[in-house]
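Here is the structure we will look at, set down as structure tokens.
Coming up: chain A.
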Amino acid sequence: MSEILAHLTGVSRTYQKGKERVEVLHNLDLEVPAGDFIAIMGPSGSGKTTLLNLMGGLDRPTSGKVQVGDAVLSSMSNSQLSHWRSTNVGFIFQFYNLLPVLSAQKNVELPLLLTNFNAKERARRAGIALDIVGLGDRAKHYPKELSGGQEQRVAIARAIVSDPTLLLCDEPTGDLDRETAVEILTLLQTLNREHGKTIIMVTHDAQAAEFANRIMICDKGTLEHQEAA
Partner candidate 1 sequence: MKYFGLIWKNVWRKKVRTSLTILSVLVAFLLFTLLSAIGYAFKGGQDAASAERLVTIDKVSLINLLPIAYKNRIASTPGVRAVTHATWFGGYYQNERNQFMQIPVDPHEYMSLYPELKMPQEQFDAWVKNRTGAVIGQELADQYDIEVGDRIPIQATIWTKADGGRSWEFDVEGIFSTDDPRGVTAYMMFHYDYFDEARAFGQGLVGWYIIGVEPGADSVQVSKAVDAQFANSPNETETTTEQAFSASFAKQLGNIAMIVTLILGAVFFTLLLVSGNTMSQSVRERISELAVLKTLGFEDRAVLGIVLSESILIMLIGGLLGLGFGWVLVQGIAKAVGAFLPGIYLSPQAMLVALGIMVGAGVLAGIFPAIKAMRLSIIDALARA
Partner candidate 2 sequence: MRTINQIIAVTWLSLSSLPRRFASSAVAVVGVAAVVLVFAAVLSMASGFERTMLSAGSDEVAIITRSGSTSEMVSGLSNEQALIVANAPGVLKNGDAPVTSAELYVIVDVKKKSNNLEANVPFRGIQTTGFDVRRNTTLVEGRMFDTGKNELIVGRAAQSEFMGLDLGETIKFGQREWQVVGVFEADGSVSESELWTDVRVLQDAYRRGNSFQSVRVKLESPESIEILKTNLEEDPRIDPDVLSEKEFYSSQAQGLSQFIKLIGYPLTVLMAIGAVFGALNSMYSSVSVRGKEIATLRALGFGPFPVLVSTVIESTLLALVGGVIGGTLAFLIFNGFQVSTLNTASFSQVVFDFAVTPDLLAQGLYAALIIGVLGGFFPAIRAARLPVAQALREL
């Protein structure tokens, strides 16, 4: 936990909403050590999702610098960002966002289509990812045949299949019942502690936040630190 993976310096993000300019993030600084598991909490509209988007290269700051590893995201082109995303970050969403037309295995293989691996290699890696999340036996099932928790696991497998260093989770347990949520959060912990993934998780749920190493509060576009238990 010594090396810093992600640096955000003086980051602001402003949107034009009709006639008004809304400042979602205000001159924010953040350092994320490699291998850390951070939970970000805060009220709606506080800018947490925007923060996540910036760290994942889905959005660019209006001012300031975003750097993850050696990549300065804030000055990369769209095409460079796409390329960077495919190998360096994995996303996990509240509503899973699996492609309903593909089986679990094919969903997990999706990011690998952007690589040079042949079909056999893609299948092998997807298989490994599905095993890690404990769904090896459900590889051929379609999303509509899986429970919410199982779908999220597939989404996690997809997020880790290209072995990214950074995992960004936006309300990953928002749509799950308590028991299933715990399973998913435990899985995330495992990925952090045993596989060294750096995880940043945005959540409303204080109990979910407990699973992280640190909790931060995001309010009115700024961050406050708070140590986790």
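The candidates were selected such that all candidates are chains of the complex that A comes from, given by their letters.
Some observations on this one:
The rule is simple: a residue touches a chain if its C-beta (ideal position, glycine included) is under 8 Å from a C-beta of that chain, and two chains touch if they have at least 3 such contacts; residues count from 1.
Since we're looking at a predicted model, the values are computed, not measured.
Interface record for this complex: partner of chain A among candidates 1 or 2 is 1, by the touch criterion.
The part of chain A that touches candidate 1 in the complex is made up of residues 49, 53, 56, 58-59, 78-79, 82-87, 91, 93, 95, 97, 99-102, 106, 110-111, 113-114, 119, 158.
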